[in-house]
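Okay, handing you the structure first.
A single protein chain has been removed from this complex, and every other one stays in its place.
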Amino acid sequence: MLFTESTLVFIALNGVFAFSFYAVLVAGQLSLAQAGFAGIAGFTAATLTPPPAQWGPIPTLLFAMVVGMLVGAVTAVILGLPTMKLRGVYLAIATLGFAEAIRIFLLNSEWTGGAQGMSVPKTLTPVVAWVVLALVTYWFARQSRSRYGRALEAIREDELAARSIGINVGGHRLSAFVAAGVLAGLYGVMWAYYVRLVAPEDFGFSTAIDGLVTAVVGGTANFFGPILGSGFQTMLPEIQRTIGIEAGWIRPFISGLLLLLVILYLPGGIASLIPRRRQKVDIASLQTDAAGLSLRAHPTAGEVVAELKDLAKEYGGVHAVRGVNLTVRSGEVVGLIGPNGAGKTTLVNMISGLIPPSSGSATVLGVPIGRTPVHRIAAAGVTRTFQHSKLFNRLTALENVLIGAHVVAKPTFLRRLIWLPSARRDEHTALTHAARCLDRVGLLDKANTLAKGLSYGDQRRLEIARALAADPSLLILDEPAAGMNHVEADGLSELIRSLAADGLTIIFIEHNVGMVLDTCDHIIVLNFGEVLADGTPADIAADERVIEAYLGAADDGETDAHEADVAAAATPTKAAEENDD
Amino acid sequence: MRKALRTAVILSASALLLAGCSAAQDGGGTATGSLKGTGSGDACTIEGTVPLGAALSLTGAAASYGESQQNGLNLALKDLNAKDGVKYDLKIEDDGTDPKQAIGVFEKFVRDGTSAVIGPTLSNTAFQAQPIAQDGGMPVLAISNTAEGITEQGDFIFRDSLTEGQVIPQTIEAATEKFGLKKVVVMYSNDDAFTESGYKVMAESLEDQGVDVVDTLKFSVKDTDFRSLLTAAKESKPDAIVVSALIEAAIPLVTQARELGIDAPIIGGNGFNNPQLMKDAGAAAEGVIVGAAWNSASESPENIAFMKAYEDEYGSGPDQFAAQAYTGLLVLDHAVRVNCSGERTDVQEGLTQVKDLKTPLGSLTINKDRDAEHSAVVQIVQDGKFAVLN
Partner (left out) sequence: MLQQLLNGLFLGSIYALFAIGLTLVFGILDRLNLAHPSVFAASAFVGIWMTEAFDLPLWLVLIAVFAFGAIMGLLIERIAFRPLRERPDAHFAGLISSIAMAGMIVALLQAVFGPNTRRFPVGTIPEDALQFGDLTASWLQIIILAVSLGLMIALSILVQRSSLGRSMRAVAENPTAARVLGVNVEGVTATTFAISTALGAVAGVLFALNVNSAQLGMGSAIELKGLAVIIVGGMGSLSGSLVGGLILGIAEVFAIQYIGSSWRDLIAFALLFVILLVRPEGLFGKRKVREV
């Protein structure tokens, strides 16, 4: 028989451990310190918990698990804070190092018993283990369709875009770390109370890697990926034994081979074999029901929305923006034009909080830029699109826009855990709101298409829909018409005017001068980082200096504007580099 | 393609689940024929084949020790099955130096009706896995676990490997006397339970002998370059260096010590008891004192026969792991024959009756604490061979 007691228990334990990796992998963080959290949690719980005889097995186990989870959480915070800025492989190595450091600490401490470990009474039963696994699975199942779960996915797909939508990336990352710590701590305690001896060698590098492998093999596409992965990994040696594969080198070889095959041919892990249920909306049921959204109070028409005083940015001697003074009022459609390299995107990056100014100041919707993190500025009512689409590619159009509504939607995760109907209502409201935003840009029929599957023009419009979902007071568009033909550009122009008619203030950067002259009330021309001209379309078209610098002679106007449609290079990545949290 | 893959996975998963659940009906594989026989000792005859099991680390970090043990067991099996009366079937399983697998292996042996189990290789794994045998009423004979508390886990747990406490104190005493030791440096790998427990006993014994430990240097069981540690040790000008390490570390440590010009005697524990020491460390090994459970230089007929048979079969000399494994099977055989029964409780009883059994380890008795007793040895390397220290 394949399923002995220990197989059942280990599938559950490895599942919990894999979930501790899942918790951070869904947010795109390659944090691998879980073995360390498990070790210190296991030892601490074993030390602090009285023997089962005192309270009985279940209360003892509960106490130990609570201790373990707390220790795991605290340790995760200790790790999470200094590693805030690390990403990708850096984060992986730093966290592995941290886990190893914990192991060495445990090895050299007196209270743990060193290499010989600490003896712990066997109290865990398969039933308890599986109940715990079920609870953990439930937690993550409810998380996927909540505002919090979507925010984590957004961070995984494109961190910068997530920030500019108003998601507090740092805070969310830390919470994912803590979740990982809690789960790893839980695993450590359950391990200790099952195998009777807890020793530092059980929490080393190979354990850390095994956990990661289990999580990835299972897959992060679905919330029960970790269970599938755990089943696979735990059963593999047993299956080999039962089939009759000889004990020795061939078993690890086969395990490695299977792992390789899974990674190569099942990209999303085993869980990807089960199609993910996407959030869909019934198009027919659109109502004007905004009750569940915390919509903001918009400034009245004519009120000052953004005020820039001598705003400047330089990069080591290169003055991208020099002393710009500008006032933007509510309800205006402001066009920002100028030759390539004039500093338009840099200016806009400063206004939206992506990069700090070198000098000068600006207030946007009452918030001073520079020291304020991007997500706070977004929360104040500023959203934007990017020169190169930063969509959440592996999510559908609807999901993209749903995430865009982050700051106006109500948090639903905790209420979803207890199945409160109000959570379902709020989710539904958010969905409807997202659908309406899609409809606004004419993409409703493509709501369930993956973002990466949309045409270029549709992707640009999706970005606008996503930006709209946050109910912004100020919308910034960076070259929205790039790559569009005349028909599409006209459609966009109409959209922008209709948004302005609804009270939105819009700033947009464009090279299509004709479109700008037609759409805007107020045009600013930048040249070499300075404001060359600032006025109505009529003023600008007639301005000598502007014609000289940018528009060219009257009969060349069309050709130049067309040539100038080529998207500028370089500046967005620089902006990303300067990004601060 | 995806659909085909999905179908394949679901089909195989279901097939395995069904196979797994239904195998329970067939019951675990058991011996054919009765396990209770007639006669006793050499005259005992049992009809059925007595199923024995071994849980060893054949892969993973402890693989080299597991292999030695496997060799010793297979050799003993051959010899035992050549005798009349009782036939054994030995199933050797790999625990991959992983407690999860060890626990699974023990569960399987209990379920399959195995009469007795040998192993596992590592002490920590033993603490985690042998309670399963205890709960299942299946005797366990440990052949390489030297930690304290192994046999205290239950009355089905026995061992033929001497504890550190039975080996090291006499080694330290002999060395102190021979060299007039006043101050020493102690070195040990602190991330391995075996060497760490050895160290603890060494430290105690040194204190008992009134020897001053001027420095204690720790390293990792995976280390192979000891030059910086040895340089630090050299500065203390010790009368001897006392080392608790496994053979993988012992060989480079000894070689590098001599390379760095350290002439002080080196004293090691069970981990050093391996002919590889002389083979690979060459001249550097001369004069190294090794306190061990198995005296490879013993001239007892059992030991001579064992060493020759091992050399003939495997082309190299046995180490202590192999000797203790070989002896383990002899001990089990004795326990089976004494009550002439392969039933678990009879084997358990039989194990308590092991007195002055002639084995390659010497004249072995299992005492009332279910631990082994036989004389340990203090060896010194002389002319490329282990000789007994006088």
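Order of writing sets the labels: A and B. Residues in every chain begin at 1.
Convention: contacts are C-beta pairs under 8 Å (C-beta built on N, C-alpha and C of every residue); 3 or more make two chains touch, one makes a residue touch a chain.
Computed from a predicted structure; not experimentally measured.
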Of A:V198, A:L212 or A:I506, the residue that touches the missing chain is A:L212
Absent-chain contact - pick from B:R227, B:K308, B:K355 or B:K385: B:R227
To test your reading of the contact rule: which positions on chain A touch the chain that is missing from view? 25, 28-30, 82-83, 85-90, 92-94, 96-98, 100-101, 104-105, 107-108, 156, 158-160, 205-206, 209, 212-213, 216-217, 248-253, 255-257, 259-260, 263-264, 267, 393-394, 576-577, 579
Just checking the interface: what residues of chain B touch the absent partner chain? 58-59, 61, 63-64, 66-67, 190, 217-220, 222-225, 227-229, 231-232, 248, 251-252, 255-256, 259-261, 276, 280, 282
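Keep in mind that, in the parts below, only the chains that are shown with their structure count from here on.
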Expressed in whole Å, how far the mean CA point of chain A lies from that of chain B is 53
Show which residues of chain A lie in contact with chain B when the two form their complex. 1-7, 10, 107-108, 114-117, 119, 122, 195-197, 199-202, 234-235, 237-239, 241-242, 247-249, 251-252, 265-266, 270, 273-274
Could you please specify the touching residues of chain B with respect to chain A in the complex? 2, 5-6, 9-10, 16-17, 19-21, 23-24, 28, 58-60, 92-94, 96, 99-101, 103-104, 107-108, 111, 123-124, 127-128, 131-132, 147, 149, 190-193, 195-197, 218
